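Note that this complex is displayed minus one protein chain, with the remaining chains in position.
Per-chain numbering from 1; labels A, B, C, D and E assigned in written order.
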Amino acid sequence: MPYVNIKVTDEGVTKEQKAKLIKGVTDLLQEVLDKDPNTTFVVINEVALEDWGIGGLQVDEYRKLHSS
Amino acid sequence: MPYVNIKVTDEGVTKEQKAKLIKGVTDLLQEVLDKDPNTTFVVINEVALEDWGIGGLQVDEYRKLHSS
Amino acid sequence: MPYVNIKVTDEGVTKEQKAKLIKGVTDLLQEVLDKDPNTTFVVINEVALEDWGIGGLQVDEYRKLHSS
Amino acid sequence: MPYVNIKVTDEGVTKEQKAKLIKGVTDLLQEVLDKDPNTTFVVINEVALEDWGIGGLQVDEYRKLHSS
Amino acid sequence: MPYVNIKVTDEGVTKEQKAKLIKGVTDLLQEVLDKDPNTTFVVINEVALEDWGIGGLQVDEYRKLHSS
Partner (left out) sequence: MPYVNIKVTDEGVTKEQKAKLIKGVTDLLQEVLDKDPNTTFVVINEVALEDWGIGGLQVDEYRKLHSS
């Protein structure tokens, strides 16, 4: 009965992409650990760019710096 | 000083229902483990149906399949 | 299909106490939100005193200060 | 820069199985959302059977009931 | 490669304040544990007052009680 939480930046992830993530993770847990999909939960959180930090900076600032 | 996180699907949970969850969990921790309510935190997250997966499907798709 | 995570300090919580927490939270979610117990997950984490901070101190130091 | 947390019951998951979970989730996020593996974190937690509840029971009790 | 999650009540935290939290936590992990900022993630969540409980009450109710 796995529980999986996926956090990604909030940048227009579609319902179809979320469905693929849910299906993909659930299949993976069945293949690798023989977990029953009916007791596998997946929760996706989209996080605003200003709420995610990397390199000591918010993601939008970090990207400006690293793309220049 | 317990910390409790409750995740439920986002389907119109009222402020009153949330108050009952917070009161109920805090009381439970006091009864079972003698925890002080003043240092018991409860955080509730409501998760959109398309962000919650079970059985390899988003909740709305899963329900269609299992109610038919 | 709720997911509940309970974090408490690691101070000899027994299997029976954990069973009461799991039963109590699951019942609460059924009463307040009519959630099906069969798709209600509860995960308990016990956290060492040195890994939990409050008031800027580890729990054992905090307690010394506040019990004197 | 996704962050993924996988929680499974603590039942002898091997290092190789964990490597497969990490590789599989990282590949999935690259395929579906074009996420860079170098900024994809995966954290696995194994949870003792007495610390995981489903159906209002600890997993070991739940399994006894449902296998009989 | 630390991962830090900061949850605060949703009360008008500005982008600049979030930037300071991200910078501050990342610096702290570098100072104390020599962690590389480029693999330090910080995720901030703002939680509505009605979704956060303390003392068995939602934060707004708790504050009314304790400020009187």
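Going forward, contacts are C-beta pairs under 8 Å (C-beta built on N, C-alpha and C of every residue); 3 or more make two chains touch, one makes a residue touch a chain.
Quantities reported herein were computed from a predicted structural model and do not represent experimental measurements.
A.B. asks: Relative to the complete complex, which of the depicted chains are touched by the chain excluded from display?
C.D. replies: Those shown chains that the absent chain touches are B, C, D, E.
A.B. asks: Tell me, which residues in subunit E touch the chain that this view leaves out?
C.D. replies: 1-9, 13, 17, 20-21, 24-25, 28-29, 31-33, 35, 39, 52, 54, 59
A.B. asks: At which residues does subunit B meet the chain that is not included here?
C.D. replies: Those residues of subunit B that touch the unshown chain are 1, 3, 41, 43.
A.B. asks: Can you list where subunit D touches the absent chain?
C.D. replies: 15, 18-19, 21-23, 25-27, 37-38, 40-46
Going forward, only the chains that are shown with their structure count from here on.
A.B. asks: Where among A-C, B-E or A-D does the A-E interface show up again, with more than half of the contact pairs the same?
C.D. replies: Answer for the repeat of A-E: B-E.
A.B. asks: Distance between subunit A and subunit B based on Cα centroids, please, to the nearest Å.
C.D. replies: Taking the average C-alpha coordinate of subunit A and of subunit B, the gap between them is 20 Å.
A.B. asks: Of all the residues in subunit E, which ones touch at least 2 other chains?
C.D. replies: 41, 43
A.B. asks: Determine the shape of the graph in which chains are vertices and touching pairs are edges (line, ring, star, complete, other).
C.D. replies: Per interface graph, the chains form some other shape.
A.B. asks: Could you run through all the chain pairs that touch each other?
C.D. replies: A-B, A-C, A-D, A-E, B-C, B-E, C-D, D-E
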